[in-house]
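Excluded from the complex is one protein chain; the other protein chains are retained at their positions.
The letters A and B name the chains in turn, as written, and every chain counts its residues from 1.
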Amino acid sequence: MITQATNYRRRKLVDYGMRGLTIGATVLALIPLVLILSYVVFRGAGALNIAFFTQAYEPPVVGLDGEVGNAGGVLHGIIGSLIIVGIALIMALPIGILAGVFLAEYPSNSVATVVRFCTDVLSAAPSIVIGVAAYVLIVQRTHQFSALAGSVALAVLMVPVITRTTEEILKLVPHTMREAAMALGAPKWWQTLTVVLPTAMSGIMTGVLLAFARATGETAPLLLTVLGNNNVSVKLLEPMAALPLLTYKYTDTPFPAQNTLAWGTALVLTLLVLTVNLSVRWATRSRTK
Amino acid sequence: MAQAERLSTWQTFQQRTKHGDVIFWLLTLFFALMVVALVAAVGYVAWVGSSEARGRFGLSFLFKTGWDPNAQNFGALPAIYGTLVSSGIALLIAGPLGILIGVFLSELCPQRFKSPLSFMVELLAAIPSVIYGMWGVFVFVPFFRSWVAAPIAKSVGKSFPLLAGPVAAGRGLMVAGIILAIMILPTIAAITRDVLAVVPNHQREAMLAVGATRWEMIRKAVLPYARAGIIGGLMLGLGRALGETMAALMVIGSVKDKISTSLFGGGITAASLVASELPNANDSMHESTLILIALVLFGITLCVNAFARLLVWQAARGPVGSARS
Partner (left out) sequence: MNTQTIESQQVTLQKLTPFYGATQAVQPVDVVIRPRSVTAIIGPSGCGKSTVLRCLNRMHEVVPNARVEGTVLLGEHNIYGSGIEPQAVRRRIGMVFQQPNPLRMLSIFENVAIGLRLEGYARNIIDERVEQSLRAAALWDEVKDKLNHSGLALSGGQQQRLCIARAIALQPEVLLLDEPCSALDPVSTYKIEELLIELKQNYTIVIVTHNMQQAARIADRTLVFMVERTQGRPIGVLVEEDDTNKIFTAPRDPRTEDYISGRVG
């Protein structure tokens, strides 16, 4: 006789209830995602016009009806972000990749353990702390907020991401690929440079892209280092504007036109993050297949 | 053949120097040590930069209230309180939710939804925090103020000071906690999913074979097995919440000099205090105190993260998921 346990009805209810809860939790988590994305897209899309990309800050001229005459654009922020993150990338790439190569090629010695620990420390450190360090090291010394200080802070934030991805990707390169070069008697450095690194390059670029997207959205360290600037500036040793800084600044103003600019910058940043994440996902998928 | 050409190239290199491998090792070692140098520099700079404040207060200023830089009065207790309370609220909300999501993704989700859902949850982690802050200011705070905070303050809050009014502009500890919860949710969910995925199948089968339901299997076999890793994931989430700056700064209300008894009242967190005051600090004492706060924050997040990583590493015996802590 196939009899059910006497308390099974209650257990089944608990089972259904808890399964429902897990589904509910997942849906609940997707609600803010959908809300944030749709708000950013709908409100931000209204801000994207020619002026948005071609003008810098315009002082709000308040009319009698309280409306601002000319909102201006965020060209200074776009140029600033490109310069700051670009220079950060140039600084972070060699350190990140070569440190990753070191961890992958010489994985088990005490130096590697220390280096690995330090990448963990760096990636665990709140970005504001990195910003404070750059502030003390550069801004305080030079008595000048500067784009360069911001680049240094962002570079420090990028390094652990790039190092870790590089190490993990290099370890995935099959040993047989090295053996082919080894059989010809090539030294280790030659194998690494001509066989291993090129094979792993697309994977490493994935990590670099993710680090790039994350750094572009970082705000707190920039607040302490590049400060912000109302004009288009390309001078590395002076304050500079950056997109996320504008998002922050224009959120906290009473002028609706500037609030709209904030949504616009948010849309640009979100699109960047979305594009990078989607393309990375697409790339890793086709690689694992 | 290209390979042969390449070979001749390295042979010329090899003829010039017999030490190719040593040079390569030194080169990569140099950059690897740069990473160590960066950590040392961050620590050293924060230590030296805060020496003035440390010399004058020690750590005692962390335990008194009243923040007034103009009067040389630095009491960081409100910042500490705000950090702990907002992160605590975030963990209380995101912890159970994140674990449930991880359970769903790893144990119950149909195969074809698994990867898109995981991706969407992880996307939450990729959105810059300043956008969370902005969305909070424009959308969530007004909503929360009129639909949640005000009614609660008027009813329950009358007898329960923790939920009392006035709700004023709506910015406060509770809102900050909720926004932080959304931000750390993907970390907790992704790590829970990853540590559940390494629970061996025979543990699940053992439960099913004695007539357990799916949930009983999860409850008695899967979750206990992965307990250490899940706690690690919670700690990583906590670490992220403690150090989060922009979102907290924008929605917490920036009340720096006193502790609000109500969760609907304004507050400040350590990270947002530093971010809002350091760029326009009055004097070196003010600067030094803020740097010291950052140093303390650094120390605390490091401890939390080290503990978390230890647990996750023990549980998963492998690299932790890519979610940033």
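The working rule: contacts are C-beta pairs under 8 Å (C-beta built on N, C-alpha and C of every residue); 3 or more make two chains touch, one makes a residue touch a chain.
Remember, predicted model here, so these are calculated numbers, not experimental data.
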- request: From the listed residues B:225, B:264 or B:298, report the one that touches the chain absent from this view.
  value: B:225
Query: Which parts of chain A are in contact with the chain that was left out?
result: 1-8, 11-12
- request: Name, in rising order, the residues on chain B that touch the hidden chain in the full complex.
  value: 111, 200, 202-213, 216, 220-221, 224-225, 227
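Going forward, only the chains that are shown with their structure count from here on.
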Query: How big is the gap, in whole Å, between where the Cα atoms of chain A centre and where those of chain B centre?
result: 15
Field: chain B residues within the chain A interface of the complex
entry: 3, 6-7, 10, 13-14, 20-21, 23-25, 27-36, 38-39, 41-42, 45-46, 48-49, 96-97, 100-101, 103-105, 108-109, 117, 119-124, 126-135, 137-139, 182, 185-186, 189, 211, 213-216, 218-219, 239, 242-246, 249-250, 271, 274-275, 278-279, 287, 290-291, 294-295, 297-298, 301-302, 305-306, 309, 319, 324-325
Message: With touch defined as at the start, can you tell me which chain A residues reach chain B in the complex?
response: 5, 11-12, 14-15, 18-19, 21-26, 28-30, 32-33, 35-36, 39-40, 43, 94-95, 98-99, 101-103, 105-106, 111-112, 114-115, 118-133, 135-137, 140, 145, 156, 159-161, 163-164, 168, 184, 186-190, 192, 194, 213-214, 216-220, 223-224, 227, 244, 247-248, 251-252, 259, 262-263, 266, 269-270, 273-274, 277, 281
